[in-house]
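Every protein chain but one is kept in place in this view of the complex.
For subunit A:
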Amino acid sequence: MSAVAQTTKPKNRSLWRIFWRMLLRNRMALFGFVFLVLITTLVMIEPLVSLPSPNRIDLLNTYAPPSAKNFLGTDENGRDVFARLIAGGRVSLAVGLSAAVLTVLFGALIGLISGYFGGLIDRILMRFTDGLLSIPVFFLLLAVVAIWGGGPLVLILALGLTRWMGTARLIRGEVLRFKNMEFVTAAQSLGASDGRIMLKHLLPQAVPVLIVSTSIGVGNVMLYEAALSFLGLGIQPPTPSWGNMLTASQNYVFNAPHLAVYPGLMILFSVLAFNSLGDVLRDAFDPRMRSGQ
């Protein structure tokens, strides 16, 4: 009895703690995590702090240098750059997160159905997925977004429905790995419906993949949103987004090149943060990576 007690002594390490430990060891991811917490907090408390309004034009105070009133100075219309960065961040992050969640939901749906039912359904869905991967959808995205207007909702839908292919393949792989295991057979023999097995038994197995895909997906989608907004087809001015702030800055490279630096840095840091967090999460979830500790 004591032998059993000894050998089964559980290593009670929660995923959360493993994640923290890995985060502390990865400097880039730690920096990214702190950056994201900071920017999210700023974006949320911005209405409570008395920042200058991001859209208040002051033509007597254009291209102002940093000061106590304007932390990062003002832009070509005398608007406060710091306030615009925060307001733009709200839009860019919200679009990035929502679209990434949408891609993951859609990818999970396709992946689950394809992997679970197999056969003809699987072949058709996967051919479709692969086919979509070989089309430069970006041009069609341009056209649709140009015509339906680049509001946040259109962007979220357009990006969410065209960037799900990678996730679908990953989830399908996970489903194929688990669908012949005993717990699935057990559920089937108990009379569980296909939908129940997919959602209650198979989907939870794929949660690590879902979380990692979301994290990396946010970075990916944010780059697309920024590109579309930069081309003038995404978020429309005067509403700031990091992408469209760069469009404006392009016209002032001679007298105010610094205006081009901040929004780009914000995009870069956010995407870096989501990508490196995704890497840390993947390592935390992967038992093979953990055994080395």
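Rule of thumb we're sticking to: contacts are C-beta pairs under 8 Å (C-beta built on N, C-alpha and C of every residue); 3 or more make two chains touch, one makes a residue touch a chain; residues count from 1.
To be clear about the criterion, contacts and distances are computed from a predicted model.
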From the list "Multicomponent Na+:H+ antiporter subunit C", "Oligopeptide transport system permease protein AppB", "Fe-S cluster assembly ATPase SufC" or "ATP-binding cassette domain-containing protein", give the UniProt name belonging to the chain omitted from this structure.
"Oligopeptide transport system permease protein AppB"
From the list A:Val37, A:Ala143 or A:Val207, pick the residue that touches the absent chain.
A:Ala143
Among listed residues A:Phe128, A:Phe178 or A:Phe285, the absent chain is touched only by A:Phe128
Can you tell me which of A:Leu23, A:Val95, A:Ile197 or A:Val271 touches the chain that was removed from the display?
A:Val271
For subunit A, which residues touch the unseen chain?
28, 127-128, 130-140, 142-148, 219, 223, 226-227, 230-233, 243, 246, 249-250, 253-254, 257, 260-261, 263-264, 267-268, 271-272, 275-276
